[in-house]
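Just below is one structure, and these are the notes that go with it.
Removed from the display is one protein chain of the complex; every other protein chain stays in position.
Coming up: subunit A.
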Amino acid sequence: MTARERARAVLDEGSFRELLGPFDRLESPWLPRQGIVPQSDDGVVIARGTFDGDRAVVAAIESAFQGGSMGEVSATKIACALDLARRDCNAGNTVRPILFLESGGVRLQEANLGLGAIAEIHAALVALRRLTPVVGVIAGPVGCFGGMSLAAALCTTLIVTREARLGMNGPEVIEQEAGITELDAADRRLVWSLIGGAQRHATGFADVLVDDHLPDVGRALREAFARGTPPRHRSADVDRYLARLHDLARTADGDAVASLTPDDLRAAWPREHTDDR
């Protein structure tokens, strides 16, 4: 599904209303100067509508355009959508924010401008999640990487499928930087056993594992909004995550941490310890 189809499908039928759509032509000013064809919405669909009758805003990243990378325009669109939702919530009009996070991270052609705008997404997300649950969905298979993996981690609830991937550096980047002996990015079984949706869920980095099926995603979203805002967000639990790393170094019997298998990690970081909802 394209980002626009996802946004339309998740909102109540007939309620989809796009903001800054293709005909507003808010495209990247930087790509054509580098000889790259831009897209008229810069790869992000922002839509207002209703979800289960409640006011909602969807930000959906189009993974087919430039790998879902975040440029100055696309990232700013998401940051502004979150900021507008915060203003509405502050005014007493609760908005349900839903993020489809299929992104390779920052768009390298836009470098610091993209990174700066991603930081604005993080700030807007943290401000908004105090008022209403912010729910992220990674459906795959592009996955969610770089600065946008931080946005995923900041979400009140993160929903993933088995096809999803979540990580800071993508497998291709790791292979290129550290060599094929470190990670063979073409080995799909290995890649998904490390950063795939099921592993991320089992080790408590994602909250809900669903089938790649719209009704299942819808149900998970409904439950996430029904749970409301937690007293403490996962990403605020710095001590717990530091302890995880600390304990890992000890349980590994002095071996290099790199020798841990995906199953070792599941044993060391079971989700019962990380998810008390």
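Here is the rule we go by: contacts are C-beta pairs under 8 Å (C-beta built on N, C-alpha and C of every residue); 3 or more make two chains touch, one makes a residue touch a chain; residues count from 1.
In this text, contacts and distances are computed from a predicted model.
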Chain left out of the displayed complex - its UniProt protein name, from "Malonate decarboxylase acyl carrier protein", "Glutamyl-tRNA(Gln) amidotransferase subunit A", "Aminomethyltransferase" or "ABC transporter permease": "Malonate decarboxylase acyl carrier protein"
Where the unshown chain meets subunit A, residue by residue: 2-3, 21-23, 32, 35-40, 43, 62, 64-66
